[in-house]
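The complex appears here without one of its protein chains, the remainder shown in place.
Let's look at chain A:
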Amino acid sequence: MSTVASTAPRRAWSFRQPSVIPGFGLTLGFTLTYFSLIILIPLIALAVRSAGLGPEGFWKAATDARVLGSLRVSFVTALIAAGVNVVFGTLIAWVLVRYRFPGRRIFDAIIDLPFALPTAVAGIALTAIYAPNGTVGSLFAPLGWRIAYTPAGIVIAMIFIGLPFVVRTIQPILEEVSHEVEEASATLGANRFQTIIHVIFPSLMPAILTGFALAFARAVGEYGSIIFIAGNIPFVSEIAPLLIYIRLQEFNYVGATVIATVMLLISFALLLAINLIQAWSRRRYGYGN
């Protein structure tokens, strides 16, 4: 083994492996230039503005009561919405993959509606439905429950935009779970419930976690579908992206930058978590997406 390694010609470190296909320099050069101009330089501008405040100034602006209030509203509602999406998203993925029923393909297609429907349109539609005189809102109004113009409305909008992330993450994994392990489990005397909990569910866990993180990240950053239904009362139903927008309208660029930086740091941490979950699931189960 060691002799083979020592006699093999040692290749110098190279940035890329040789290939007969042309166009590497052109395409990678264009990719990096375009990425830098559109994404990297603007994000660096944001970081530079934040850094210019100094740690003390940044901390003071970030811990402003209204900023903390908006972050709390955003994260708590996003957490609840992502939780609801995980429960129903898993159920929907299960039903769409495992069962056959009339209209299945149509429902499968319509899952992607929140990706295709502009957020402002979703926002006014949800507001119309959940307002006290709307289709659903009028059912709850006699009970004294208000949905639109309260944090509950924010959760509703976040459920709408987050649902496809959970369903579309779980679906392909569920399709790959092999039937043999279920058969083996049944042969060994497990009932259906035990098989689902102890055999199928663990292999879905990484996908469920990824779906949760994706839905949560999207919900935290969401703006368009929420502002119509939220009511936008500071400390109660004012989300962080809206506060950024308000600060910009006041030409308070520093305030806007600080909130944006805090949100970005949190979403990058989430992105890292998603990548770690996926790397872990690939190691553990040999697949992932």
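FYI, a contact is a pair of C-beta atoms (placed from the backbone, for glycine too) under 8 Å apart; a residue touches a chain by one contact, two chains touch by 3 or more; residues count from 1.
In the analysis below, contacts and distances are computed from a predicted model.
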For the chain not present in this complex, what protein name does its UniProt entry give, out of "Hydrogenase", "CoA transferase subunit A", "Sulfate transport system permease protein" or "NADH-quinone oxidoreductase subunit J"? "Sulfate transport system permease protein"
I'm checking contacts with the chain that's been left out. Which of A:51, A:76, A:110 or A:276 qualifies? A:110
Name, in rising order, the residues on chain A that touch the hidden chain in the full complex. 15-17, 19-24, 26-28, 30-31, 34-35, 38-39, 41-43, 45-46, 49, 88, 91-92, 94-96, 98-99, 101, 103, 105, 107, 109-122, 124-126, 128-129, 134-136, 159-160, 163, 168, 172, 179, 182-183, 186-187, 192, 195, 217, 220-224, 228, 241-242, 244-245, 248, 251, 253, 256-257, 260, 263-264, 267-268, 270-271, 275, 289
